[in-house]
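Quick notes on the structure that follows.
The complex is shown incomplete by one protein chain, all other protein chains being positioned as in the whole.
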Amino acid sequence: MLDLKRIPVGAWLGLILTGLFLICAVFAPWIAPHGNGEIVGDVWEPMSAAHWLGTDNLGRDLLSRMIYGARITILIAVLATALSFSLGAILGFTAAAVGGWFDTLMSRFVDLLMSIPTLIFGLVVLSVLPTNTLTLILVMGILDSTRVYRLSRAVAVDINVMDYVEAAKLRGEGMRWIIFREILPNALSPLIAELGVRFIFAVLFLSALSFLGLGVQPPDSDWGGMVKENKDGIVFGIPAALIPAAAIAVLAISVNLVADWVLNRTTDLKGGRGNG
Amino acid sequence: MAKTAPQSATPETLLDIRNLRIEATVYPPGEAPKAVTLVHDVSLSLKRGKVLGLIGESGAGKSTIGLSSMAYGRGGVRITGGEIMLNGHDILKAGAGGIRKLRGREVCYVAQSAAAAFNPAHKLMDQVVEASLLHGVATRAEAEKRAKALFKKLSLPNPDTIGERYPHQVSGGQLQRVMTAMALCSEPDLIVFDEPTTALDVTTQIDVLAAIKDAIRDTGVAALYITHDLAVVAQVSDEIMVLRHGRLVEWGGTRQIIKEPRQEYTNALVSVHEIEHHEQKAEGAPFLSVKNVTAAYGGGAVKVLKNVSVDILPGQTLAVVGESGSGKSTLARAITGLLPPQEGSVTFDGRPLANRLADRPKEDLRQLQMIYQMADVAMNPRQTVGTIIGRPLEFYFGIRGAERDRRVTQLLDEIEMGKGFADRYPAELSGGQKQRVCIARALAAKPKLIICDEVTSALDPLVAHGILKLLLNLQQAEKVAYLFITHDLATVRSIADSIAVMYRGEVVRYGSKSKVLTPPFDAYTDLLLSSVPEMEIGWLEKAIAGRRMESAGN
Partner (left out) sequence: MSVPILKLIAQRIALGIVLLFAVSILIFVGTQILPGDVAQSILGQAATPQALANLREQLGLNDPAYVRYFHWLGGVLTGNLGTALTSGQDIASSIWPRLKNTLFLAGCAAVVAVPLAILLGLIAVRYRNGPVDRLISAFALASTSFPEFFIGYLLVYFFAVKWQVFPAISTVFDGMPFLQRLEAVVLPATALTLVVLAHMMRMTRAAILNVMQSAYIETAELKGLAPLAIIRKHAFPNAIAPVVNVVMLNLAYLVVGVVVIEVIFVYPGMGQYLVDHVAKRDVPVVQAVGLIFAAVYITLNIIADIAAILANPRLRHPK
């Protein structure tokens, strides 16, 4: 059972902040005081009662843009993570369970993909692909699925050599029982923690691409793109660009805290129930 | 109370531990850390040149007490009470520098796994003489000379050059002897031997044991000898202390402890190998025959089974005995189809069994069940005991729902565990209970044969004893046959009807138990049988003398 009192402070902080970001993302049009593209004042107005975070390089309300930015950032990152996870986990488990040439072929191919730094390969591929959100999600998801593949395969291979899996094979159990009843329940906790890590990576990767001008295209803007829009203000002492950058950092830290807690919680129990 | 020098520390008393209390902090998941007491007010004393055996099951605190004589606590263990007088000084008051001066000088340590205890980056000689040089006991030349003499005394091959080797270049039994030489090199007053032969094969153990015993006698060093094997400790100690759950059970002379134990627990430890079992006559036709099976790993590269043939009779036990690398577990893999044989066949009920697991019908799989050495990894940690035992019922017989629960309860009764265990997870069971659940899972399939792969070797002797008795009772009730794989000859004597002795992939001796265990023996069986420690003072000398005569005779 989940005992609320036993959740450490760090995890609480992470859960609350992550929740806040999610609320912003889901209810953006209702929360944001102004429209996303609406010009409400001068360029780079400082923080004030009217514009809590000031205005941006075109005089748009920064707070509203941050809230809409949360929506785009989180949506793309979630979809890319979902893609990388389903692709990586399914292929990884299959490779571990089937073994043989499929495993060898997949693993060598993943080794090859991983021998090029993800950002560099992403840039190379984006140089020829059309710039739109779908491409972005596909590129991010596929490139990142290599890491999920490696983890799932390693976890499944470890479990696959356990005596209880051998016992199930000796009993004559089919592949489905072995994957879903013997391997998967034991692989879940490291994978769930990894989910958080992959999401953070997706957020950081998307932000980097948008910052470099190769991610989300204007007039839409994610947080990385907002840093790019406002970066020229920095040299004049206008910190507008730091706000979306800080938001990315806070989101990443919150999710990290939650993932850490999930990992600790699940490695503690060694299976079975939480308070055995 | 310790302000004045203790009076009882007569010159002959080397080590005097009084009311030792040792605690550790444990961190249970989700709970506040708490202190647990590992050792409760244990006192002992040891005279110069004497050997005290510390014996007990896992968790008895024997290693913890042994290491306390060096003022050392492993992994956050703290000495919280009592005095440890070594050579008349309380070492707990010596301070960090004082403790360093006595470690490696007055007391030395021999670990269970020498392979891990040597630094892989340095030559053996550098490590052997390190403590002597550090404490200024000898110059490098003197220390090396002494080390070479010790290597010779411990019957190591090439005593003059073995020190130039690295740890991974030397075998496990030899490393254990080098570690003993390392402990002796700085001429300490006391050596702590922590299960020094437990990790070794039985035929290697006897040589190492004899070498250690001779070295102790010739150098006059005192020793604390820690082990879980009473027969081993009976060979080397003058006195034995029996411990349980961190408390003293009984302390006495070796002869008294093994011949006239006063405590019930000691008595149980002494008589642990005695199980009443009458050998069943080899009557009737075998239902499972292994014929000329050859099997190999790595696509035929490494042959691990060579032309092996054995038969199993209904309701009887065939014990397969051998040391590590003898191919005994591979035989089980070949029979179950996990490692399809290259040559030869396995017949079951008069028809050949398919070589590969995947080609066998469900009915054949049901007839052959298996129990593993490590019960904790043989059960899915995310399934309850009810699911684990119930699955074969569902899978083979289609029994579900209330009927399944009824059968699970019945099986839990058979393994002497109550109904309440059905909802537990494996992590919530003790080692012996886990193994019982595995037995129940095998029984649920109503098999003709259960393969038991070293099922008792990870368990404490008393628990193992209980499991063996249970297996024998179940055999009576269910008429199931066992293929019992083990390295432990005492177990074999207790339960087997017939025995196959394996050595390097071959069956070197095979027949009914009485036939196999009656002379004349072949050379390997003789070596194996004569290496198993017996709970008898002077057995070691006799066994070694027997060997020397034999090698002289040949």
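We just call them A and B in the order they show up, numbering each chain from 1.
The working rule: contacts are C-beta pairs under 8 Å (C-beta built on N, C-alpha and C of every residue); 3 or more make two chains touch, one makes a residue touch a chain.
From a predicted model like this one, the values you see are computed outputs, not experimental measurements.
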Full-complex contact with the absent chain, from B:V42, B:I79, B:C108 or B:L288: B:C108
From A:A32, A:A80, A:I200 or A:V258, residue that would touch the chain that is not displayed: A:I200
Residue among A:I23, A:V98, A:V124 or A:L188 touching the omitted chain: A:V124
Positions on chain B where the hidden chain makes contact: 70, 72, 74, 99-105, 108-109, 111, 113, 116-122, 127, 130-131, 134-135, 166, 168-169
Touch residues of chain A, complete complex, unshown partner: 111-113, 115-121, 123-130, 200, 204, 207-208, 211-214, 224, 227, 231, 234-237, 239, 241-242, 245-246, 248-249, 252-253, 256-257, 260
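We adopt the following convention: only the chains that are shown with their structure count from here on.
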Distance between chain centroids, defined by C-alpha means - chain A, chain B (Å): 49
Sites on chain B touched by chain A in the complex: 29-30, 336, 338, 357, 360, 362, 365-366, 368-370, 372, 374, 377-383, 391-392, 395, 424-428, 441, 445
Interfacial residue positions of chain A with respect to chain B in the complex: 3, 6, 162-164, 166-167, 169-173, 181-182, 185-186, 268-276
